[in-house]
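A protein chain is absent from this complex, but the other protein chains hold their places.
Now for subunit A:
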């Protein structure tokens, strides 16, 4: 299967690869997927004043589309408020990267990673975790 140019670009030049201090209370970490399934995504956000995401980092074990989805997600997250970040839908990623149907779940994984990072941040700061609707996979 041929990949779209955007996937290839994110894949070759992944944005925001790296690790934030997961013990900091300003950092939320989401770890989703499982090695046995062939995909593991770790996405981290750093939240500043007014609930604005000041930094985002990822590392992903998975196919090219999963890597590109998480790279794109970190790009989108920076500068957004938590509420804005929560509204990122996996289909936005699918559209932006022109992912074919078999690769939709790679974007779902990225959405899950965002939500799970936000929840980690919320719980750390004494807020309730947001109940996630079970995404389509």
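Things to note:
Everything that follows uses one rule, which is that a contact is a pair of C-beta atoms (placed from the backbone, for glycine too) under 8 Å apart; a residue touches a chain by one contact, two chains touch by 3 or more; residues count from 1.
In this section, contacts and distances are computed from a predicted model.
Missing from the rendering is one chain, named in UniProt as "Cysteine desulfurase IscS" (options: "Alpha-ketoacid dehydrogenase subunit beta", "Cytochrome c oxidase subunit 1", "Cysteine desulfurase IscS" or "ABC transporter ATP-binding protein"). For the chain left out of this panel, the touching residue among A:47, A:66 or A:97 is A:66. Considering the complete assembly, subunit A touches the hidden chain via residues 3, 8, 11, 14, 17, 19, 31-42, 59-64, 66-67, 102-103, 105-106, 109, 112, 116, 137.
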